[in-house]
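Every protein chain except one is present and positioned as in the full complex.
We just call them A and B in the order they show up, numbering each chain from 1.
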Amino acid sequence: CSAAQAQSSVTLYGALGLDVVSASNVYTGATKKSQLLIEDNAIVNSRIGLRGTEDLGGGLNAVFGLESTVHPDTGTAGNTSAYWNRGAFVGLTGSFGSIKIGHQWDVSDDLMGNYFVFAYYSPFFFSGFGSLSNYYDNAIKYSSPKIGGFEGGLFYALGEKTVSGSAGNFAQAVGTYTAGPFSIGLVGDTLKADDGSGNKDEMWALGAAYNFGPVKLRGGFARTDVEIGTPFKANLIDVGVDVPFSNVAGMSADFVKKDVKSSDDDTEYVRLQGYYRLSKRTSLNSNLIFLKNSGNADFVWYGDGSPGQKQTIFTVGITHAF
Amino acid sequence: CSAAQAQSSVTLYGALGLDVVSASNVYTGATKKSQLLIEDNAIVNSRIGLRGTEDLGGGLNAVFGLESTVHPDTGTAGNTSAYWNRGAFVGLTGSFGSIKIGHQWDVSDDLMGNYFVFAYYSPFFFSGFGSLSNYYDNAIKYSSPKIGGFEGGLFYALGEKTVSGSAGNFAQAVGTYTAGPFSIGLVGDTLKADDGSGNKDEMWALGAAYNFGPVKLRGGFARTDVEIGTPFKANLIDVGVDVPFSNVAGMSADFVKKDVKSSDDDTEYVRLQGYYRLSKRTSLNSNLIFLKNSGNADFVWYGDGSPGQKQTIFTVGITHAF
Partner (left out) sequence: CSAAQAQSSVTLYGALGLDVVSASNVYTGATKKSQLLIEDNAIVNSRIGLRGTEDLGGGLNAVFGLESTVHPDTGTAGNTSAYWNRGAFVGLTGSFGSIKIGHQWDVSDDLMGNYFVFAYYSPFFFSGFGSLSNYYDNAIKYSSPKIGGFEGGLFYALGEKTVSGSAGNFAQAVGTYTAGPFSIGLVGDTLKADDGSGNKDEMWALGAAYNFGPVKLRGGFARTDVEIGTPFKANLIDVGVDVPFSNVAGMSADFVKKDVKSSDDDTEYVRLQGYYRLSKRTSLNSNLIFLKNSGNADFVWYGDGSPGQKQTIFTVGITHAF
């Protein structure tokens, strides 16, 4: 048997997906027009990565991960800050759970995806709610084992600013509980300003889901209190349902609303999503989004937003994992 | 059998090559001198890539590709725009041919390489003829199956400019026909200006080849009509011959001329190329180039060109594929 000489400890994996997108009200100078675009798939994050596990004996394992965003519409990789933007860490796992150190996703990304729309067209793109799913430099993450339905994690990322020892530091804690078809999760986090002013952003979120079998109901609520930059407070709700039609097809629907306190500058959208699996690794999928801004809110997914504008988005795409 | 854990769906491949180059008339302030350089190999594009195919049943396959230029003389990767500059796509193949979406090579690169010098020292480096072999963002490519000697493709790339729905769009069509030792190919393409002005660049090219066995004759003719930027029209000819000496050695010769219409600012060169294969994957190879500019043309491969200058280039290199 002549096997590949790739080290037995490394798994090379990834996914690529692309959408044909039709978006209304894309900015075109004085007027607003619909535009056809080819974009990265909005359900599966295109990426490549390396990962591995080594058995150290006594139930202890060494683990590592490296992951890089691929933008297949343009061929770019990573983000402007880092090639391995989606993770570069090493750690130990065992009966105690796991400890990982490096550039990595927060614990909310690991555990709160049951309750909010993740990937693209997600509420974590709203300012003030990014820590629902974000990655951080200089981070230590502890993830607990699952004990009687409980699971949780702690996350601490160093800002490493010279202005003060704690400037830019980020801390997050998550706890979840699962019992049969029911699950609930809670996250809280705080970020200190880079400038040593003592200003901080705080967010917490609560989510719950119940799987009835034919449908799964989800609900998430989050609240942010932003002091860094222009201060504001806002609530976020995400109410959703997942409906599998068969082993290979299904859809989901979400209503998401960001309500900025003491302001009419709110944003809300409905997201319908459907998928059809050609295989375990290859899928066709589609999104339909109705986005609406109120007051002076100008959030859009495509183009430059203008106050109070709407945007309707329709996508058809293909994704392939390897 | 303990095989590598690398996913069975991924092939990791690549090539690296380097040349020792001696080039005359490299710009050195007031004078022009020869210079010795170490450069990327001019026959094999150095690169790494991942590719894979998944059988979806019924003759349908999912395919993907990721490919990145490596410049082994300096260790840089990709180009300044993108790490995966040579391709980042996903698609479906079947009896209908293939459809691929993403950042990718045009269909001329796939099908017209029989008739023109490709890789480095190629006429597609002349302004106005780049689309003989180029890659584009936001592209959809259809490649036909081979039917009775016919083969072709359609390519459409979105500019995604907000100034108008079609600004920056590029369209290309190619058809080829092969009958025994004879083949012929035709390509036409058009690029709309980014600024929404409606200006466009148009190019078409015709190529033919006949394989006599001991030698293969090739000929290509192209015409460009450039409106974007400073307008000009130009013709291009490439007449060449491939001479295999044995299973492991051979040479080729090409005469290439760019004739700018209503102008004496023309450029022509002769390119002699030889190779000796140490194995299927490792080769030694060599180039000898005599380049001549007329009028105010100042095209050179090395240094800063000056009007009407010549450049003689001699390379010896090694290439290795993996």
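By our rule, a residue touches a chain if its C-beta (ideal position, glycine included) is under 8 Å from a C-beta of that chain, and two chains touch if they have at least 3 such contacts.
Here the structure is a predicted model, which means the values were calculated and not measured.
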item: Identified contact with the non-displayed chain, of A:V21, A:A88 or A:A205; value: A:A88
item: Options B:L60, B:A77, B:L206 or B:L288, residue touching the unrepresented chain; value: B:A77
item: Full-complex contact with the absent chain, from A:L50, A:L132, A:L191 or A:V260; value: A:L50
item: Residues of subunit B (touch criterion as defined above) contacting the omitted chain; value: 1, 3-14, 16-18, 20, 26-29, 33-38, 46, 48, 70-78, 83, 278-279, 281-282, 303-304, 318-320, 322
item: Contact set of subunit A toward the excluded chain (per top definition); value: 1-7, 9-10, 12, 50, 52, 54, 56-57, 60, 62, 64, 66, 78, 81-92, 101-103, 135, 137-140, 158, 160, 162-165
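By definition in this document, only the chains that are shown with their structure count from here on.
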item: Rigid-body rotation angle, subunit B and subunit A, from Cα fit (steps of 5°); value: 120
item: Length of the line joining the C-alpha centres of subunit A and subunit B, rounded to whole Å; value: 39
